[in-house]
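Here the complex is missing a single protein chain, while all its other protein chains stay put.
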Amino acid sequence: MSEPAFHITIDGVQIAARPGQTIMEAADEAGIYIPRLCDHEGLRHQGSCRVCTVKAGGRSVSACTQPAAPGLVVENETPHMVKLRRDLVEMLFHEGNHLCPICEASGNCELQAMAYRLGLTAPSRFPFLQPTRPLDASHPDIALDTNRCITCGRCIRASQDVDHKGVFGYVGRGIHRRVAVNGPDLAHTDAAITDHAISAEVCPVGCIIRKRVGFRIPIGEREFDAALIGEEIEEHRDD
Amino acid sequence: MIEDRKPRIATVSLAGCFGCHMALLDIDERLMALMKLVEFDRSPLTDIKTFTRRCDIGIIEGGCCNEENVEVLREFRRHCDVLVAIGQCAIMGGLPAMRNAIMHSDAALRECLEEAYITGPYIRNTGHAIPNDPALPLLLDKVYPCSDVVEIDHQIPGCAPSGDIIFAALTGLLSGKFRGFDPHLIRFD
Partner (left out) sequence: MMDILRAVQDRNRWISPESLEVIAERTGLTRIQVEGVASFYSFFSLTPKGRVTIRLCDDIIDRFAGMEEVAAALEEALGIRMGETSRDGAFSLDRTPCIGLCDQAPAAMINDVVVTNLTPDRARSIAAALRAGTPPEEVALPGCGGLTPAERVQRMVAGNVRHAGASLLGPVPAEAGLRKALEMTPAQIIDTVEASGLRGCGGAGFVTGRKWRFAAAEPADRRFVICNADEGEPGTFKDRVLLVERPHLLIEGMTIAARAVGAAEGILYLRGEYAFLRDHLQVVIDDRRAKGQLGQGIGGVPGFDFDLRIQMGAGAYICGEEGALISSCEGLPGEPKTRPPFPVNRGYLGFPTVVNNVETFCHAARILDRGAAWFHAMGTEGSHGTKLFSVSGDCLNPGVYELPYGLELAELLRLVGGEDAAAVLVGGPSGTMVDRANFHRRLTFDDLATGGAVIVFSPRRNLLEIVEYYLSFFVHESCGYCTPCRVGNVFLQQAIGKFRRGLANPEDVEYLRDLSQTIIETSRCGLGQTSPRPVLTTLDNFPLIYSAVIKPSSDRVRASFDVQSAIDTARKLAKRRSYIFDRDFGE
């Protein structure tokens, strides 16, 4: 039974929301896209990438964790919010080593797609941190290139909550925080190619690599070749 | 562009693969339209190798991996009103910058050269020497994006950029109406 609805306003558009829904969940249902990277359908909300930052009642909050409340006025796709999100996406690009031309996730990568949507094309003022992070190709079917990891933690939650395995976890603090595996290397974990955590939809970038399937989809037919990220949600907007 | 003349464009390929210059030609028949609007000055396309006059737009392919790249890029900055970085190499180092991420040992550059010329498993270098002709420019400690070395005004993303995005950018810049790209055109690959 869904509880009685109330309304919130996103960029001047009034939409329905139910108690218990987050701002993002209500927006998704109404066909309004709020950009996100660490949030993923079917996984716990984490609120760490901050790309879904909106102003709700004037305060910055992450739309994926903030409950919708009656009468809430939300700022989503204003120039200011787009600018903040562009900065965040650019930070993620510069934190790791994201060489799109040689990455097999290119075209299917949510980080890249988010950069397209937000128009990340101006000369950068951010330095490149160019870390040297470990590669793990020990597993027969799976490889990890953590240089491309954006620490969204989707694999951690998928493995823990969906696969009930706990293959992945965070280690370290601050800029050294990264995703690591439950063992000396991936081959010594329970990870299997059939895990939800390993599936193409969970890792938004090219960090979790399924061996022997890379570059199979020709350019032009990849997930974000035809449409911008988020357009699949905006499609069912009814205004 | 106050004088009554065609705007001048200069181009160069630094640490790149000339793919972006190929892409420049990839705007197909629109090239004719473009040629009506502009004049190409210093460029591999014209084989003019030095600046003899000021240019309106400088187009840079490739990042900086050696001292010559730095010198040429600085020349472009000094001689061009607007500098446009074209392609991922110019924008963020691109493929050549892969060496940056593996170069964190104490003797990174030496190891890199030895791997490339002597110890690598597929090397057939009978002389067992790293090329060191005085005419070879010295390598930089790492590969730098152009914006680390000079101020860059605009970027055209892609590897290589599509003809469409190049044409949109150039015509926009020439008419003074460039306001960024249609998100559907943007590609980093």
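Points to keep in mind about this one:
Note that the chains are named A and B in the order they appear, and that numbering of residues resets to 1 at the start of each chain.
The rule is short, and it goes like this: contacts are C-beta pairs under 8 Å (C-beta built on N, C-alpha and C of every residue); 3 or more make two chains touch, one makes a residue touch a chain.
What you see is a predicted model, and the numbers here were worked out from it, not measured in a lab.
The absent chain, not drawn in this view, touches the displayed chains A, B throughout the complex.
Considering the whole complex, the residue from A:G12, A:P127 or A:G220 that touches the absent chain is A:P127.
Checked against the full complex, the candidates A:C49, A:A158 or A:C207 give a single residue touching the omitted chain, namely A:C49.
Mapped onto chain A, contacts with the missing chain fall at residues 45-51, 53, 60, 62, 65-67, 83-84, 87-88, 91-92, 94-95, 125-127, 129, 151, 166, 168-177, 180-184. Although one chain is hidden here, its contacts on chain B can still be listed: residues 66-68, 70-71, 74, 77-78, 108-110, 113, 130, 132, 134-142, 144, 148-151.
Everything that follows uses one rule, which is that only the chains that are shown with their structure count from here on.
By the touch criterion given at the top, residues 85, 88, 91-95, 97-98, 100-102, 104, 142, 145, 147, 151-157, 159, 180-181, 183-184, 186-189 of chain B touch chain A in their complex.
Taken together, the chain A residues at the contact with chain B in this complex read 97, 99-103, 106-107, 112, 115-124, 128, 130-132, 147, 219, 228.
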